[in-house]
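Encoded as structure tokens, the structure appears first; notes follow it.
What you see is the complex with one protein chain gone and the rest in place.
As written, the chains take the letters A, B, C, D and E, and residue 1 is the first residue of each chain.
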Amino acid sequence: MIIILTNNNDNLRADGRAFDELRPLKIEAGVLEKADGSAYLEIGGNKILAAVYGPRELHVRRIMRPDMAVIRCRYNMAPFSVGERKRPGPDRRSVEISKITADALRPAIFLERFPRSTIDVFIEILEAEGGTRCAGITAASVALADAGIPMKDLVVSCAAGKANGNVILDLSEEEDKEGEADVPIAIMPRSGEISLLQMDGHITPDEFDKALNLAIEGCKQISEAQKNAIKNRYGEENG
Amino acid sequence: MIIILTNNNDNLRADGRAFDELRPLKIEAGVLEKADGSAYLEIGGNKILAAVYGPRELHVRRIMRPDMAVIRCRYNMAPFSVGERKRPGPDRRSVEISKITADALRPAIFLERFPRSTIDVFIEILEAEGGTRCAGITAASVALADAGIPMKDLVVSCAAGKANGNVILDLSEEEDKEGEADVPIAIMPRSGEISLLQMDGHITPDEFDKALNLAIEGCKQISEAQKNAIKNRYGEENG
Amino acid sequence: MIIILTNNNDNLRADGRAFDELRPLKIEAGVLEKADGSAYLEIGGNKILAAVYGPRELHVRRIMRPDMAVIRCRYNMAPFSVGERKRPGPDRRSVEISKITADALRPAIFLERFPRSTIDVFIEILEAEGGTRCAGITAASVALADAGIPMKDLVVSCAAGKANGNVILDLSEEEDKEGEADVPIAIMPRSGEISLLQMDGHITPDEFDKALNLAIEGCKQISEAQKNAIKNRYGEENG
Amino acid sequence: MVNIVPEITRKSIVELIENGERADGRSIDEYRDISVEVGVIEKAEGSARVKIGKTQLVVGIKPQIGDPFSDTPNVGVLMTNSELLPMASPLFEPGPPDERSVELARVTDRCLREGKILDLEKLCIIPGEKVWMIFVDIHVLDYDGNLMDAAVLGSVAALISAKIPNATVEDDKIVLDEENPVALPINEKPLMCTFAKINGELINDPSLDEENVMDARISIGVREDGSICAMQKGGEMPLTKEEVISAVSRTIEKTKELREYLP
Amino acid sequence: MVNIVPEITRKSIVELIENGERADGRSIDEYRDISVEVGVIEKAEGSARVKIGKTQLVVGIKPQIGDPFSDTPNVGVLMTNSELLPMASPLFEPGPPDERSVELARVTDRCLREGKILDLEKLCIIPGEKVWMIFVDIHVLDYDGNLMDAAVLGSVAALISAKIPNATVEDDKIVLDEENPVALPINEKPLMCTFAKINGELINDPSLDEENVMDARISIGVREDGSICAMQKGGEMPLTKEEVISAVSRTIEKTKELREYLP
Partner (left out) sequence: MVNIVPEITRKSIVELIENGERADGRSIDEYRDISVEVGVIEKAEGSARVKIGKTQLVVGIKPQIGDPFSDTPNVGVLMTNSELLPMASPLFEPGPPDERSVELARVTDRCLREGKILDLEKLCIIPGEKVWMIFVDIHVLDYDGNLMDAAVLGSVAALISAKIPNATVEDDKIVLDEENPVALPINEKPLMCTFAKINGELINDPSLDEENVMDARISIGVREDGSICAMQKGGEMPLTKEEVISAVSRTIEKTKELREYLP
């Protein structure tokens, strides 16, 4: 009798992860000196800094809101963060990501407490390896908490997708490039509501359903790491 | 006896027009929903939209005039309006045309009735086939009327020029390119005064004189089409 | 007996100058009509215009100082001022020179007499042949005096450096390009204080010391030419 | 410019939707009148004018021969741009594309690209050297809400109807036959459906008034076989998972209707 | 910056003109003092400093070898730029060229180009591949009105006096002989005359004060034979046909005077 040993899903991903497994994750709050709040996040090969200034006075009257604060986000990739040097300055991709990042974070913040002011979120991609927009949102949430911005919940973000015909969690750069679909989401974990959702690629509705659930599970895991980061920061201050 | 049959001027132009003949012309007022006034114009292969917003509050203090409204024009070519795709955004040509368009329209408007405000005119060249600046001014006048802006007269614009040694009216794209001279003008038909005049090429003073008269005649014909467009729009509303 | 005739340093520079000799210098004050003050300066092949407007109202609130005037400088090279045509508009070099020019002139001006206002200095390099930043500062000082701006002293600027192993004064374009080091400075001649100092190249501390002294001597010579220019301008007006 | 909606407008829209009604008499899942007209710009190799209610845009297609990207040397290039013309709305200002315009162009681009509308490999002329670059320019003339569905519909219609010169290679030179133009290599016809969430209800084809009071927006792009190719959430408030799932199945049904308008 | 003219200045200028007089003592058709000096910038292949009254500008000519435009593969390129330096007027601000600067450059460019100042075909070096690009840069140093006449006069003088390296082709390589520079292939010498309309009168060579109160402006470019090559109306008010015709014939006479200042 021949027994064929089969692994479960584990060995089907290039980096040996299970289909529903996140890349190694590390979050640290309060890493910068000047910003009102900050966070550093590593997931897989991504290295990301987020910083928050505010609520502070808004000088641009054109976008001021008399009844609440505005949130402005700037997602930026360092020239050395990718294989081929990226020219400094915003491009269309970073403009779009900046916008949807603000959209993803906005519902969690008690903006109405700070009329006529701004909360500025700066996300810096020091090194990119797939999934930077999600990692940026996750880090920004921790930075907002570190800045003491009152929030209903800690927004958390993660992608699922499809590669080699399988629905998988937290695509690496290679899986994103070679794979069939990418579904980055952000949720407010308490309510489970979705504040960011994008998708591009080719996926059936059933697979999408599966990917969405997987991404939500991923978010929940990352949410724990966020809370720990804030707890560590808080402990540190009181220790 | 040999009789040589000569046509009159008619068949001397590539498109079969007489020297003093306009291309087929169509003007429609009130074609857009959001603008305060608008007009659509086709002449030959040109397809042009004009829209007016205002009089409205002017936010740019640097150009505000305490005793009257300012008129701001933006002439813009769609990327797909010409043979080879045009890169979006203003170039030197469109900056100049925007300026002289404002100069051409300004004297007809009772600007002093709206101090500290602006009247914004947007001209969009959807398809270009020679003579877009004149067509834009003609359309903009109708859009100003459609917006209910009080005016002394309906500015109307048309070019004459010289091609194949002949002075001709309303140059087509080919005639403009291959020809010897182009004289675009705009007039206020009631007074006959000239509010736009440019010329480039090579022409004698006598030919210029002839071209100027021809262009004025062309303007008068187009003026009728403008009035009809406004009448149709008015009729429609009351119909 | 053979006598070897040695020149002193004179013939060791390509243009026949002594090590401590300036290029031919000419300064004229009050050369422009519209500016509040102006000066024209030639040194070697450099042709430079400086103009001053102000003190005048400052419209940019972001940089306004409630207790003093600000000084804004714009150093600009004409497209035709150099061998290969320079594209119009500021580049990184001109942005830096504009900044250090303002820094060089600022300590000489009684800025505190004109709170909330600006003094604008425009330096135009019509022709460049080495040492334009120094020549620009020297000319700007004369233009400031011509504008009647109250000053503690007339800032004056000159470079020394090292070429072919020798410490020399007032480098020509060729000496700057081929030489080992360039030390542009600006001083306030009454106090001898240094308000501009840059250096790039390769030089020992002792050589630097020598170059610094040489540059200071050069400044003093140029200072006389500045004063003469102002005297001539003044004489002219009273003549 | 911040667009403040009077409280009374907001209230009236919300109350209508509570009763399954809308200000213009439509039902919750009904589109406004749609018209699609192709070939409207003769100088453009492809073009379409789309109206959805009072929203109007023109899409023009221009081909250009250019260099392929170094990492995909044998495939053509599809480029999507949009201009929110200042004539289209008092809220739009002249100048370089702002974040709304960039989002519109990029979401449309993803829907077309990931929906595999073109067989880009067939747009290679000389492998590694010269390829067709197909520019899709979306020109927004009148803005009364739901630009995304109109932009995708117009882009697909314009691409379907486009004809470009036939390019052949003779002796290392590219010969363009403008007399006998050929259609673009159309693969799939993806379409997009956008929903606004107002008072917990997902409504199709939001008008500008509805967009101004909506909590959230979701746009979904699907191919003809019902597979999903693009998705984009917008708006200031979140969606529930159930809302997303429901929007997907409603999109698959609704794009069948939209598909009727394609040439 | 809007330039508001005190009513008293306006009135005094208008009243003088009613009597055929002007503030600086000139007659209606008189230019201010003109000086034209060429070769003022040694590093420029051609240059001229022009003063008309208190208006002053420098024009520099720089040649550059470049690619021809694809639709004119065998002719050189003439490019005209202008900078209204902030030193020239309290009204000018640093930054990219504004509409006044663009108009000045484009009208000058048309006058030179349509006036056929250069035989551009002689500026072709290798047909279809390399041509001379001649840059005309107009640097406005002092602005006291009538920039157009000064810009054209200075550009023509600078081009006439320019010498560029002799370019020959040997074994497919371009050889530049900088030791034996050659003049540019000058064809014609167009010049421009500008009139301001004040109180119904057309006056030559308006000063800044006159420009500030003028109703309209007309600039006319003519070749030596009196044929017209360029025209541009400016200003806030209209002109009559008779005024235009009269300006043309006055230009033909007046440019004869201006021509005396050319090198």
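The criterion applied here is as follows: contacts are C-beta pairs under 8 Å (C-beta built on N, C-alpha and C of every residue); 3 or more make two chains touch, one makes a residue touch a chain.
These figures come from a predicted structure and were not determined experimentally.
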Which of C:22, C:77 or C:203 contacts the chain that the document leaves out: C:203
Residue of A:81, A:132 or A:157 touching the missing chain in the full complex: A:81
Residue in contact with the excluded chain [from C:183, C:214 or C:230]: C:183
Missing-chain contacts mapped onto chain C: 62-65, 92-93, 95-96, 98-100, 103, 106-107, 181, 183, 187-188, 191-205, 208-209, 212-213, 216
Interface with the undisplayed chain - residues on chain A: 32-35, 38, 45, 47, 49, 51, 53, 56, 74, 76, 78-85, 88-89, 120, 122, 124, 126-129
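Just so we're on the same page, only the chains that are shown with their structure count from here on.
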Touching both chain C and chain E (chains): none
Steps in the shortest chain-to-chain touch route ending at chain E and beginning at chain D: 2
Touching chain sets, computed without chain D: A | B, C, E
Geometric centre distance via CA averages, chain E-chain A, whole Å: 58
CA centroid of chain B to CA centroid of chain E, Å: 27
Pairwise touch network: line, ring, star, complete, or other: line
